[in-house]
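Only one protein chain is missing; all other protein chains are in place.
Note that the chains are named A, B and C in the order they appear, and that numbering of residues resets to 1 at the start of each chain.
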Amino acid sequence: MKIGIVGASGYTGLELVRILAGHPKVEISSLTSERFAGLAISEVFPSLKGFVDLRLNELSVHRIAREADFIFTALPHGTSMGVVEELIKRGKRVVDLSADFRLKDPDVYERWYGKHSCPYLLQEAIYGLPEIYREEIRGGRLVANPGCYPTGTILALAPLLEERRISAAGILVDAKSGVSGAGRNPSLANLFCEVGEGLKAYSVARHRHAPEMEQELSFRAGDRVKLLFVPHLIPINRGILSSIYARVDGELSTEKAYDLYRRRYQSEPFIRICPPATFPTTGEVRGSNYCGLGVMVDETSDQLIVIAAIDNLVKGASGQAVQNMNIMCGFPETMGLEQIALVP
Amino acid sequence: MKIGIVGASGYTGLELVRILAGHPKVEISSLTSERFAGLAISEVFPSLKGFVDLRLNELSVHRIAREADFIFTALPHGTSMGVVEELIKRGKRVVDLSADFRLKDPDVYERWYGKHSCPYLLQEAIYGLPEIYREEIRGGRLVANPGCYPTGTILALAPLLEERRISAAGILVDAKSGVSGAGRNPSLANLFCEVGEGLKAYSVARHRHAPEMEQELSFRAGDRVKLLFVPHLIPINRGILSSIYARVDGELSTEKAYDLYRRRYQSEPFIRICPPATFPTTGEVRGSNYCGLGVMVDETSDQLIVIAAIDNLVKGASGQAVQNMNIMCGFPETMGLEQIALVP
Amino acid sequence: MKIGIVGASGYTGLELVRILAGHPKVEISSLTSERFAGLAISEVFPSLKGFVDLRLNELSVHRIAREADFIFTALPHGTSMGVVEELIKRGKRVVDLSADFRLKDPDVYERWYGKHSCPYLLQEAIYGLPEIYREEIRGGRLVANPGCYPTGTILALAPLLEERRISAAGILVDAKSGVSGAGRNPSLANLFCEVGEGLKAYSVARHRHAPEMEQELSFRAGDRVKLLFVPHLIPINRGILSSIYARVDGELSTEKAYDLYRRRYQSEPFIRICPPATFPTTGEVRGSNYCGLGVMVDETSDQLIVIAAIDNLVKGASGQAVQNMNIMCGFPETMGLEQIALVP
Partner (left out) sequence: MKIGIVGASGYTGLELVRILAGHPKVEISSLTSERFAGLAISEVFPSLKGFVDLRLNELSVHRIAREADFIFTALPHGTSMGVVEELIKRGKRVVDLSADFRLKDPDVYERWYGKHSCPYLLQEAIYGLPEIYREEIRGGRLVANPGCYPTGTILALAPLLEERRISAAGILVDAKSGVSGAGRNPSLANLFCEVGEGLKAYSVARHRHAPEMEQELSFRAGDRVKLLFVPHLIPINRGILSSIYARVDGELSTEKAYDLYRRRYQSEPFIRICPPATFPTTGEVRGSNYCGLGVMVDETSDQLIVIAAIDNLVKGASGQAVQNMNIMCGFPETMGLEQIALVP
């Protein structure tokens, strides 16, 4: 199968190339980049030399549709939708890594991102979280790859909300992210010296990933879930640690909560549950497609604590995108994704 | 005034020396270290060369009592109490940076740290948070310097609890700390490669600083405060960012919460309030004695978010210790502490 | 004395403000910034709140000449010279932190930076390395503050070249710099993720600081010095470590080399010599105006190794600029610069 990647010179684009280069069933055949068009991708990223030396071209839907069967779009939101619509019209299957097809309600999309140009595709698009929508993904032609923050949070909360073990109100997500989540465009805020040896919160209670989480968690709960989402920027390259707090509904011990997670995810290849009252670190998933989950109930406060750790560029973006492709195309779901985390 | 520092070769010891070397009213006259006894402190820390070149001695209460009028003890908990008791007996004034005199109830101390050898001093010891106990500190001879986590959290919550604007139950503290908080003793967990390029939670809902916070916050609230405290380790040297979540009691807007903080802390020299709905970073307090506070009310969830940023070695330890000394001795409170943060 | 800072919103501008805010003989009265004009500098850098809250204005030579007696220009090379010329014409004294007045030969300037608009000022400008040009600086009205790399390297090599103890040919400077040396303008190369957890050489044998070093070292040697300069970028905020290698001319032991440094710099307030065959670290000078030097002769290879450590923003830029101002104005040379390094 021939693969096209639109927006290959960003971090998620690079990560797609890294993963797909080792995938036995596909061949990367078309890459685009506006900034580096004309160069080989291995000139932009020397780590790829000898693996993928394809030239980067300016985006032409016509060309990419001719050169590739299956396309990953890794463009900024707003820019992506037009390209995706054209590719779908040409009969291509697409995994879109932008935010453009994640929200079902065009009004919600508009409030957070601006006017949507092809709202009719929002209903068709499948939210690409395999642990929840595996069956729908299987037949899909357009998969909206989840945001990095939503991936960890939804995976952490789904077992509890599905079983009505926590209350749908008062959920709090305190997330800490490495800097690669901000992308590869030069900006003052992401300069080394603005981030290094420091900690800060940003977009407190106003981050665009909140409506995405609320949409999916409400589906899980069968009820309107509201959450308070507070992201923080941490001086590391990769990794998101989401510390999530919820009020227990009824009785729930740490052990029982743990069992609930074990049962829910027992056959999931990329979910790793920590022993009761122990928690995952981002180090142990770095460079891998795993989501680590740890759970504990604090019985004095009746608060449940669940912590999720992912590599934001793998399970939080490109690894999950390949997982989606595997499911869409009938390949083994873990194909190309068996890499062990890089520690230290 | 002659100053002794017991345990001068750890990070808080070094930081005391750094600050006191520039203090116009004192002279450092006695330093102890078990590990580096016999060396000049400037051989252990070349940054001090030319400023403080005093020799480190093994601890002898007799000797330090002879050489110094005012003593800072920067020893591990458990070890500190015996030394402090002896110094107090010899008529010295002491600021103790360990946990040994922070808790009022000897049973609580015992549960978290082990048996206390001089519980009669617990009542006399003053909890050294000047923004709360300034008057008591003034006449004190034994000040228990607050823990690094409690400092930021208590300063962040006091204005709200004192005015009963948040509920005493359900408070959540998600704190992120640099590694210097763990001290300077070699340990696997604090090796560069165990921490670098990673994120983790630790001592979840079980950290020893929780009872200290609860004690002081309960005093503020005039009610039993319980909180859920979840610390995280972050790959930076200095800084604690505490993101604190509480349920608003009654009505409270961001603006009103902000006003409340402004009023409460208006004459405090080391508290810096951010404009409404903006938040401090650890970078902007690095190396300084400031505590930055930012507040926001999320009206959809009725959650109040307050974020505190301190340098754990300054306002969270040695800077605050000097602030306490200044108050105890009638020096201007900011003396020796006027340093602007080092950015970047 | 009233101080103006042109280009106050970059890292060297901020560092000037930080240092000068604590200087007892001056008052900051005028600040410019193109990007942040209209904001208070403490809105751009909250660390300054309560210390310096002056408004940033767009650059107007007229205005700054009216508001200030003594001016620091912290603009990019090429932009600086015109402003400096105007200020000098208006009778102001200036320390220029750009490269515009460091090179004596306008042709050399042109080869590396482009056409010079006021070459007649190159001869008047004094190269602001106090350890070498103290007397000249005293009477000067225009001081060209040295580059960050040249500062450490010239201080490291001067004692040996002045005494003809190393050969003027074959000197090699392998320098490692933190990222703040690259300034605060957004660029792909200085994004956190491009630098973090990595090491690279750049501008190998082609860096613009090489001619500046060669000019000054040739003056020291009384002979044409050529050196090979290889800078590296390291994921830290502050600090330059320059490892310098030279061929011993005649006989020289480590002890004798050490004595030579001790003698040359014995009354220098900001030079710190390590014991023989031991070396400084950047950590021990971080945030301070010190230059640490360590020397060793490898007798098997007859190579002399000297390592210099500075904080590139202090002794490598703004601290040295203030040191120059102190000398120019007859203030005590260390005034405002007595700060101990921040460790860790």
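Keep this in mind: a contact is a pair of C-beta atoms (placed from the backbone, for glycine too) under 8 Å apart; a residue touches a chain by one contact, two chains touch by 3 or more.
Note that the structure is predicted; figures quoted are calculated from it, not measured.
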item	value
Selected residue (touches chain absent from view) among C:G170, C:G222 or C:P275	C:G170
Sole residue of B:A144, B:V195, B:A246 or B:A341 that reaches the chain not shown, by the stated touch rule	B:V195
Among C:A156, C:L241, C:I273 or C:A321, the residue in touch with the chain that has been omitted	C:L241
Selected residue (touches chain absent from view) among B:K2, B:K25, B:R184 or B:R262	B:R184
Those residues of chain B which, in the complete complex, touch the missing chain	11, 178-180, 184, 186-188, 190-197, 235-237
Interface with the undisplayed chain - residues on chain A	11, 14, 18, 21-22, 45-51, 180, 196-197, 237-238, 272, 274, 280-281, 283-288, 292, 338-344
Chain not shown, touching residues in chain C	169-170, 172, 174, 176, 178, 193-194, 196-201, 204-205, 226-228, 230, 232, 234-239, 241, 243, 245, 277, 279, 281-283, 286, 296, 298, 300-301, 303, 305, 307, 309, 344
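Everything below uses one rule, namely that only the chains that are shown with their structure count from here on.
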item	value
Centroid-based (C-alpha) most distant chain relative to chain C	A
Separation of mean Cα positions, chain B and chain A [Å, integer]	39
For chain B paired with chain C, centre-to-centre distance based on mean C-alpha positions, whole Å	36
Distance from the mean Cα position of chain C to that of chain A, given in whole angstrom	45
In chain A, residues with contacts to at least two other chains	178, 193-194, 196-197, 235-237
